[in-house]
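Apart from one protein chain that is not included, each protein chain of the complex appears where it belongs.
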Amino acid sequence: MSRVRVLMLGGLWRNNPALVLLLGLCPLLAVTTTLVNGLTLGLATLVVVAATNTIVSMMRHSLVAVVRIPLFVLIIASIVTCIDLLTHALLFELHEILGLFIPLIITNCAILAQAETVASRRPVNESLVSGIATGLGFCGVLVVLGAIREVVGQGTLLAGLDLLVGPWAANLRIDLPFDGMLVAVLPPGAFFGLAVVIALRNLIAARTGAPGRRMRTARVRRS
Amino acid sequence: MQFDVAPGPHTAPIASVPLTMRRVLYALAPAAFAHVWFFGSGFAINFVVATATALAAEAAVLRLRRRPTRVPLNDCSAIVTAALLSFAIPPLAPWWIPAFGAASAIVVAKHLYGGLGRNLFNPAMVGYVVLLISFPAELTQWIPPRMGDLDYQHLGFLAHLSYSLTGALPADITIDALTRATPLDLVKEGLRSAQTYSEIRAGSLFGGIAGRGWEWINSFIALGGLYLLYTGTIRWQIPIMLLVGLLFPATLLWLVDADRFATPGFHLFSGATLLGAFFIATDPVSAAESDRGRLIFGAGIGFLTYCIRTWGGYPDGMAFSVLLMNSAVPLIDRYTRPRIYGRN
Amino acid sequence: MLEYTPDRRPTGGLRLPAHKEASTAQPIARGFVPGTLILALQQHQGPPTTPVVRRGERVLKGQVVARARALRSAAVHASTSGHVRAIEDRLVPSVHAIHRTRCIVIDADGEDETRPGSGAAWPKDPEEQLEHIRDGGIVGLGGGVFPTAEKLRPHTPCKVLIVNGVECEPYISCDDMLMREAAAEIIDGALIMRDLLAAPECIVAVERDKPQAIEALLEAGRASGDASLKLADIPTVYPTGGERQLVEMLTGEEVPSTHYPSEIGYICQNVGTAYALHRLVRAGEPLLSRVVTVAGEGIARPQNVETPIGTPIGELIEFCGGYVGDVDRLILGGSMMGYALPNDEMPITKGSNCLIAAVRREVRQDFSERFCIRCGNCATACPARLLPQELLRAARDNDHALLDEFGLNDCIECGCCDVICPSHIPLTEVFRNAKFAHARYQRQEVFSAETQQRFKRHEERKRANVQRGKARQDHLRHEVETDEAARQKAIEAAIKRARQRRGNDSDAE
Amino acid sequence: MLIGTVVLAGLALGLCAVLVLTDRLLPAGRDPVAEQVESLLPRIQCAQCGYPGCRPYAEAIAAGDADINRCPPGGEETVRRLADLLGREVPALDTTLGNASMNRVARIDERNCIGCNRCVPVCPVDAVVGVQQTIHAVIAAHCTGCELCLAHCPVDCIDLVSRDA
Amino acid sequence: MTELMLVIIGAALVNNFVLVQFLGLCPFMGASRRVEGALGMALATGLVLTTASGISYLVDSLLLIPFDLEYLRLLAFILVIGAAVQLTEQLTRKLSPLLHRVLGLYIPLIASNCAVLGVALLNSTANRSLIAALFYGAGAAVGFGLVLALLAGLRERAEFADVPKPFQGHAIAFITAGIMSLAFLGFTGFVRL
Partner (left out) sequence: MAATERTALRTLVLVGVIAVGAAALVSGSYEFSRDRIEANRQERLLQELQSVLDSAFSKAALNPTRIQASDPQRLGYEDPVDVYIVQDEERPRAAVFPAVAPDGYHAPIHLLIGVSADGVVTGVRVIEHRETPGLGDVIEIGKSDWIVQFDGKSLTSPQPPQWAVDDDDGSFDSITGATVTARAVVAGVRSGLEFYEARREELFARAADEATDRATENATDRAAEEPVNE
């Protein structure tokens, strides 16, 4: 029980892949122009991490060092390709928005890092939990960053939710009374947004006194 | 008898930060008056709004960080930032444009790094680029200069103020009637749509060398620049190399094909060239630190500005070039350290 | 004598307000006899001298009171007659700071009686000549107080003797006045040094803002008729008077960081030193006094005074009319390199060239510093071509590797960076302090490397010991084993034999 | 479908063969990391890091087995320089390990020394001199103040004193 | 030739892989703490980028297209890249152990450096020739190395800044990268593709 909690806390907060380990940044920054985009990709990533961790963990005893990386990426890539093909065929509407981003999941370093550091060393159940925690942590950041950029960048929230869950959700869209600042949806805005999210996390970590990762502080404190 | 035993040297310092910053402001004054003369009171309104926001933002950040506020607020550096930002934005702009620009300059570019002296990028240019990217429509609303024979529609001070605060224009005037493309825009579009340079130059917005009004403002800026050089506030390396970096390719290509490339004189007196050379690129904090480094830094800005003007997507490239070279400063510094006396 | 202007521009440096008008308005005041003398035993760079007088003893002007025992040392003489009151530890200003040193305190009797028969003749033998100089107590009067005899014994042949009359620091005018009034003597002293060094060339360097001194020197030089003499008038920029800067200015060569100028063939001597040498050689007079500039707005009569070595500063001030106004700081040396004295009870030493009684408005008051704005003024002003802003960062960060890289030890502490810094950062002070920590760090590095070597040797020996031990064991075991084998064999043989015998026996049976 | 499988498997096998081959053919590299790490350590061999000397600790760091904050004599400065070398975050110095300072040296109290010679072999830098049955002494210029000899003296006659004293 | 130069400039500056296209961000943030490390990483990634784009191109045109196996493209490319990375890992481990330790986690991550896969995929969708594909890979590598070195320099300097507590560490690095990406917007419109 407590082992599960530790793993979950690690993935969600203490070693959050996006905020602390700084992995999987490409999709994180590229996709989060809106909350829904972020959420969608987050869910897809969650599935992939969990699946990869499980598979890699199952075969961890037969791995060989020299070819381990190609093997991991091969496994990840085939899972991602399958998901891509299957959603394309079965959930066409969903694929309309997801389609572009799914191949990007392959190169999400967070998944490879999980395979390398957790799944290839731990039993299946732990790997699975760790994978889910990592996926959820990643997904959470995607959602928060997407929300920030959507609100600041185009003055809406939850736009496009209908494509994900059905037409009824179109009504959930919130329009704020301003047009938004384009810089938030453009590449610089992604960097700024993530900086703000990381700073928020640091602030919370400092407040709650939870041991965050030790950080290099400024070298010269005095003026 | 007992005496004070302060450490040496005992000679009183011969420079100070507030004095330096004030000198920059003095040097900008003639150009500012020229700006108001040619483009109306918009500049003054923008400057006041930007300054107020900059100071307020600085005070707010310092308070939030529980730092002393008096010394940083008195050094006038935020006012310099606000002034340079005001030169970059069109006179006809809603109040929140200078306010937002100044706030991003001060908060993001300056105080996230800890304030005066620590920032890596030129704050005014960060503020301007953020504005340019976020609000391109507002940032392209330039108005033609006041010159006797242009069909210029005047906005008085009150009308300017009311536009700035409420967005309302006098009943009989539309925004489209007020705004014009700037000379740099015209040259860029003209050349792109296969007009020759001399055809473009025939337009009513052009004067002897470059855009009417603009040439004057730029001349006054150069005057201020000379004052800065004379007082030792800036050194020659950056401005001169910036102009060389800009004018050398400009002259070369103009000699190759005078129809498809603007004259060096046009480049010299248009847009932000001289402001950039004397006031922006010379920002001590974000420039290279050694003399040799400054040669490279200046030349880089000039050259990139020319490239962006000629082949890029924006009519002027000073702000981008300054930020690009700002990012190169640490590497420039690293590889241009002066050779220490007596070392090989 | 050839006058010329070097065609090089000084590296870095500053043009500072000179503040020399007041003290150069009248000739050097001579004949000042103090009431007390405080003669420090160590007024030079090198091992201290040994006192040769006792308490209560009467000493005469020119008498040796402390003898130089080491080569890099210089004797100390009584600069007026009187009784030795005490030999005790006192605070004395030395090159860079105040030190507690043993001093001979003499109550002057006002008679200023010279030791009879003084003026030992100038020996012929070069080695004896150097000894003569050492016994004459002569040290560099430009501020470095390095024993002149040592400096005149170079290990590398001297290419150029540079006579340093630059005097670039604000307020100081003692060399200027000396050059105006005693140009011939200075030239003579320079020629003596040139002969000692066998230098083919001798350049007297003077700053362009001292036209009278230049005129006087030229005249004296022409009068001497020596062809190896040259006079260089150099730009008025602080600190071109520093010997490294001067060498670069005059020759274009840089003195390598780790070397002294003498090691690349340039020897730099102050004009005051030349004058003192002249006095010693021609008049047999050891170093008894030096010209001291008394300046600043807090002094009643700013002027240059020929001051007996050991004069308490307070007495010198009195001689110049005492303090006027609210004196804030009493500075020994110029306003750039000098340091502030806590009181005026300390003595003038051989190295004291200037005394500034400064009122508030003359000296730096604002000690509030801002963050460095990277203006680069400091780098532009630094004569050593350092990047003070980077050094500052490294020093505040205690990053010694960086300090090495940016050349902390190449800083000559001239203060240019400090004065020009718009953020009012006390750069020079930071560097001065950092040098102490840095020296410790460097010693530590050397110690660490040595320790590592010792450890390696220790380990090797241990391993060797173990090996040797193992070898011995092996050997023993081997012996035991061979013993065993032999025994086995013997047993087997015995059994065999026994069997045989039994067989034989059975056969026999 | 079959052809796809064949092609992909072929590709995979081919690439792996290349990898395995190069792995064989390349000579194993010397490890200069440990050396560089060691040069940043104080090298006074005090063993407070939990390793028998600076070199073993350096090797452990280079192998990624030890954290870089375990050398008390080196202090924060050493931690930072190690972090710079290895491109890591700077951890806080582990202050629980000891507090040997480089400014102290051992001194043997001559009145109590019984000449047992036990301290001699343990000193990593051979700073203790003396033969059996005579009074021993510490060469202050060599002693690093590592405290290793302290525990080996049966009569507790070794003290650490400030180097300047 | 000008065509190829444009391909390089386009990939390096105008559509900079990292700052504009958001590819290769993990090593960009992870290996930019020190300039030396950044240069090493730039070199390693450059090697992988160029070789992988070449080999992927060959695999694509010689194996996948003739056999109608475009749907295996992702798999095949990632395999090639993984192998190229593993090769780089072996090389650095054996030839420059220090670099290997400094880059530690990030060398394997080149495999999942989106930039590498991105180059391969973009080459195959843009129908480039082999030479153009190689140049595109080289351009991407130059652009990646450039911004990596720039950011490393800036981060070294930012260490001396007085950054507000919550922004210390990674957050200020992202702010810095954001301003760099603002600056790179100045290159928009350079190469009109």
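Observations, loosely collected:
We just call them A, B, C, D and E in the order they show up, numbering each chain from 1.
Everything below uses one rule, namely that contacts are C-beta pairs under 8 Å (C-beta built on N, C-alpha and C of every residue); 3 or more make two chains touch, one makes a residue touch a chain.
None of these values were measured; they are calculated from a predicted model.
In the full complex, the chain left out of view touches A, B, D, E. Only one of E:Ala44, E:Val59 or E:Leu72 touches the absent chain when the whole complex is considered: E:Leu72.
When the full complex is taken into account, the listed residue touching the unshown chain is D:Leu11, out of D:Leu11, D:Cys71, D:Ala127 or D:Ile158. Even with one chain removed from view, chain D keeps its contact list with that chain: residues 1, 4-5, 7-9, 11-13, 16-17, 20, 24.
Against the chain not displayed here, chain E makes contact via residues 71-72, 75, 79, 188-189, 192-193. Summarising the interface, chain A meets the missing chain with residues 59, 62-64, 66-67, 70-71, 74-75, 77-78, 81-82, 85-86, 88-90, 92, 95-96, 182, 185-186.
Quick note on the criterion: only the chains that are shown with their structure count from here on.
A count of C-beta contacts for the chain pairs B-E and C-D puts B-E on top. Most remote chain with respect to chain D, judged by CA-atom centres, is B.
In this assembly, the C-alpha centroid of chain B lies 50 Å from the C-alpha centroid of chain C.
Here the CA centre of chain D is 38 Å from the CA centre of chain E. The mean-CA centres of chain A and chain C are about 65 angstrom from one another, to the nearest whole unit. Counting partners per residue, chain E has 71, 75, 79, 83, 86, 90, 160-163, 167, 172, 175, 179, 182, 185 as the residues that reach two or more other chains. Residue positions of chain C with contacts to 2 or more other chains are 370-371, 393, 397, 399.
Within the complex formed with chain D, the chain C residues making contact are 398-401, 444, 447-452, 454-455, 457-459, 462. Residue ranges of chain E in contact with chain B, taken from their complex: 35, 149-151, 153-154, 156-158, 160-164, 167, 172, 175-176, 179-180, 182-190. On chain B, the positions that touch chain A within their shared complex are 108, 114, 130, 133-136.
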